[in-house]
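Of the protein chains in this complex, all but one are displayed in their positions.
Naming follows writing order (A, B and C), and every chain is counted from residue 1.
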Amino acid sequence: MHMTSPFSVAVAGASGYAGGEVLRLLLGHPDVRIGALTGGSNAGQPLGALQPHLVPLADRVLEETTPETLAGHDVVFLGLPHGQSAPIAEALGDDTIVVDCGADFRLVDGADWEKFYGSAHAGTWPYGLPELAGQRDQLRGARRIAVPGCYPTISTLTFAPAVAAGLVTDDLTVVAASGTSGAGKAPKPHLLGSEVMGNASAYGVGGVHRHTPEIRQNLGRVTDADLKVGFTPLLVPMARGILATCTAPLAGDVTAEEAYEVYAKAYADEPFVHLLPSGMWPATQSVLGSNAVHLQVTVDEAAHRLVAVGAVDNLAKGTGGAAVQCMNLALGLDETTGLSTVGLAP
Amino acid sequence: MHMTSPFSVAVAGASGYAGGEVLRLLLGHPDVRIGALTGGSNAGQPLGALQPHLVPLADRVLEETTPETLAGHDVVFLGLPHGQSAPIAEALGDDTIVVDCGADFRLVDGADWEKFYGSAHAGTWPYGLPELAGQRDQLRGARRIAVPGCYPTISTLTFAPAVAAGLVTDDLTVVAASGTSGAGKAPKPHLLGSEVMGNASAYGVGGVHRHTPEIRQNLGRVTDADLKVGFTPLLVPMARGILATCTAPLAGDVTAEEAYEVYAKAYADEPFVHLLPSGMWPATQSVLGSNAVHLQVTVDEAAHRLVAVGAVDNLAKGTGGAAVQCMNLALGLDETTGLSTVGLAP
Amino acid sequence: MHMTSPFSVAVAGASGYAGGEVLRLLLGHPDVRIGALTGGSNAGQPLGALQPHLVPLADRVLEETTPETLAGHDVVFLGLPHGQSAPIAEALGDDTIVVDCGADFRLVDGADWEKFYGSAHAGTWPYGLPELAGQRDQLRGARRIAVPGCYPTISTLTFAPAVAAGLVTDDLTVVAASGTSGAGKAPKPHLLGSEVMGNASAYGVGGVHRHTPEIRQNLGRVTDADLKVGFTPLLVPMARGILATCTAPLAGDVTAEEAYEVYAKAYADEPFVHLLPSGMWPATQSVLGSNAVHLQVTVDEAAHRLVAVGAVDNLAKGTGGAAVQCMNLALGLDETTGLSTVGLAP
Partner (left out) sequence: MHMTSPFSVAVAGASGYAGGEVLRLLLGHPDVRIGALTGGSNAGQPLGALQPHLVPLADRVLEETTPETLAGHDVVFLGLPHGQSAPIAEALGDDTIVVDCGADFRLVDGADWEKFYGSAHAGTWPYGLPELAGQRDQLRGARRIAVPGCYPTISTLTFAPAVAAGLVTDDLTVVAASGTSGAGKAPKPHLLGSEVMGNASAYGVGGVHRHTPEIRQNLGRVTDADLKVGFTPLLVPMARGILATCTAPLAGDVTAEEAYEVYAKAYADEPFVHLLPSGMWPATQSVLGSNAVHLQVTVDEAAHRLVAVGAVDNLAKGTGGAAVQCMNLALGLDETTGLSTVGLAP
């Protein structure tokens, strides 16, 4: 590896929400130089017309998303629709670090992929959730990284310590309230401001959301138990943020204090996972724009259930922040470079 | 009963959200005449300064909340802080219909009351959820009515058919995302617009929210099973509406179609409960300002769980609409008089 | 005129925001029977899939928008894109009352039309703002009605008394903050919830918005002065509502009290225009879903300017409510039938 700082990075899909968030964070990263920016139908337009919040890049013109425009960079971030990452990655070769914000390479089980995505499985890359058992080591120096889905990121981090410690062993339920940016920038009637403001709704109910097998896969990495996971996503009126309520019947008797201790130990050394003081519950506003995950856990004694709640910014730690965090690991930089645990509130 | 239309009604707590909503609905009710309006610290002010949306009542001045100002009406609605309803109701006598929007007379079990409210139990009145087995008959001609809590209303209606039919028999989980008006009009820092906009948060987690025993009490009326109910309320950035996600392990094998049929039958004759066409999921915007409850149900086969979702306007059918619906029953009017299933969207 | 109650009404464009709002109000109107509902690309779908808040019409299937499907009704409401109303109206004949929620027949001056809409002028119909000098009489018994634009409705009503009384005679400025539903239901990227929440923006600045000549035309009906009107629309994060700030240099010396009196007299007999008590300023939440307009006026002595502020629900009094109000006049009904001044707050 002959790369040296500043590392050159390219972003494919720079006009979308994932690409825009990667760029927002890279603009504050001390060790990178932003190279090619590409778009689909927006190629030829200046970024300032599409992402006016990225002032320093306002005059940069989007190129076509092709292997040629992306070649020659140390790192390439992909923020592309499903199915488009594989041919790009193949063409780029192993000298380039490819960080895919899309879903193509997240799932290990090809049957899961085919069932939920309805196409041929492209393969499996190192999974970009360093906080999940064993993943960090695979990400150091990696040349290919699959950034996790936003719901799986927060569901996994919120449930993992309880699952790993055997506090809960089955019948896991996740109800996750999400802001609208997770649905992307392609305009659809139900995502109009008029439809989402003043509105909370459920969608993808009954185990059919594509992030369901990814959550199960992740939690399966910290237990031998054969977990059933029920996942219900909600859309709530905010642009960013996911609040995940994770609950399951207790496997045995455990107090709230003991559960808290399990979480405190599990994340004691994690720079981006913040277990709140006992009694405080996560709020998405506190993690807005940051790479932090806020967690809390307790025990509902009457219902004999564990209840853990997690908050994440779906675009930051849930996508673009994770991408940068993983790039840091791949490049051998300090994992936290250019990332922050400070949220934008109020 | 010598009352005749138009019936005279008084509203205590007319400057609050519950009182305001009762008045909003009464202004469209053909059989009532609005009499005394009372307030606490706001007594002496014109309603127009406090509830500017109630234009026809703008010049009405709030009186003190006393038995004297409320006496002499056919119906008195109470929108008062906990603990203040009992003395008022006692003083009014049995000739007056008293509809209490507060919690004081909802719970049957005095031990539950004391545990969750921390004061002496005032008693139990007929429970104002006509759609719950057996309640409608008790409400016809009633002189005292306890309007249900907003969370219990939607949680009960969303879960009841599945519980009654034995599709689920234990380990019930409710995660309910609520708008902020449920927390009332008393200003508190965490309810400021700056704090709630762009924010989703959890509170009252772990079985400690006061509506928990009320949900359990209601569902206990449709089953002999000894249910455990885990309830987690969320605050999301909207003024009105609750979306309740209700999920539990299936007691046996049942298909989504069978579950749907159970719900269709259970609510076939209910004027305000609307089971959506299969595949559509409830959205709170659709019930805004209306007395309708929107429901959908399915089965998550992989997780072997039933998932039902319900939407309600917490101030309308969740409080003021229920109050008017119950008044209609108490007065012998058509139950739907002055109420609508048409929501305000977008 | 041989029509008798209940009058049959049809709605073209029933899946859009204007059509949906007309239907929401017609469902509470005692003298109509809802007939044909038509749509463009949505023809063939049940209304319940498109407008789930209109529960009583959930099973009605949209027909194609043709003169044939719309024929045979007493009243036809048109909620169609620009340019589509003329051929429909022509085919329907004069026995049918046609109420057009679109812009085609609002402007008197063909040159204005061509400049701002870029197409041939279709003509001019009676203008559906009964509160504007002289218009009410033209609307009684009318067979064709052009419903005003939402911005012109509130700008006109907020400025008209001051202009008519000569308090201000030129250099009128309107800055109007609007919710997003005014932009319609066709999905465009800048109208996505993710883009509009947490965001205030200006658009159509510099006198180029299509409602500019309509505002000037309206105010020209109450003065002989040759007015210059500067209009700036803003998009703010709410689904409904317009707040218009109307300000102009005072033509002479006038006190705030005198200005208030001018407004009080001008609207003393108007059922839907509500001048707030002195010192209270309009808020769009107070008129949500209602046909009311809330106004306030004062004088900025240091700046020697009149400042008037108005609030309206752009979909209700700003479109669908005005349409129903005009239908009432056309049918000879009480003008307020089926309409309310009670808003939905909070």
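Everything that follows uses one rule, which is that contacts are C-beta pairs under 8 Å (C-beta built on N, C-alpha and C of every residue); 3 or more make two chains touch, one makes a residue touch a chain.
Everything quoted here is computed from the prediction, not taken from an experiment.
Although one chain is not drawn, the whole complex shows that of C:M3, C:V108, C:V175 or C:A251 it is C:V175 that touches it. Taking the complete complex into account, B:S181 is the one of B:T38, B:Q135, B:T158 or B:S181 that touches the chain left out. Within the whole complex, the absent chain has one touching residue among A:G35, A:P126 or A:G343, and that is A:G343. Contact residues of subunit A toward the unshown chain are 17, 20, 24, 27-28, 46, 48-49, 51-56, 58, 181, 185, 197-198, 239-240, 274, 276-277, 280, 283, 285-290, 292, 294, 315, 340-346.
For subunit C, the residues in touch with the chain missing from this view are 171, 173, 175, 177, 179, 192, 194-195, 197-203, 205-207, 212, 228-230, 232, 234, 236-243, 245, 247, 249, 256, 281-285, 288, 296, 298-305, 307, 309, 311, 346.
Where subunit B meets the omitted chain, the residues involved are 17, 179-181, 183, 185, 187-189, 191-198, 237-239.
The rule is simple: only the chains that are shown with their structure count from here on.
The two sequence copies subunit A and subunit C touch through a face in which the numbers common to both exceed half of the numbers used overall. Here the CA centre of subunit A is 38 Å from the CA centre of subunit B.
Taking each chain's centre as the average of its CA atoms, subunit A and subunit C sit 44 Å apart. For subunit A, the set of residues that touch two or more other chains comprises 179, 192, 194-195, 197-198, 237-239.
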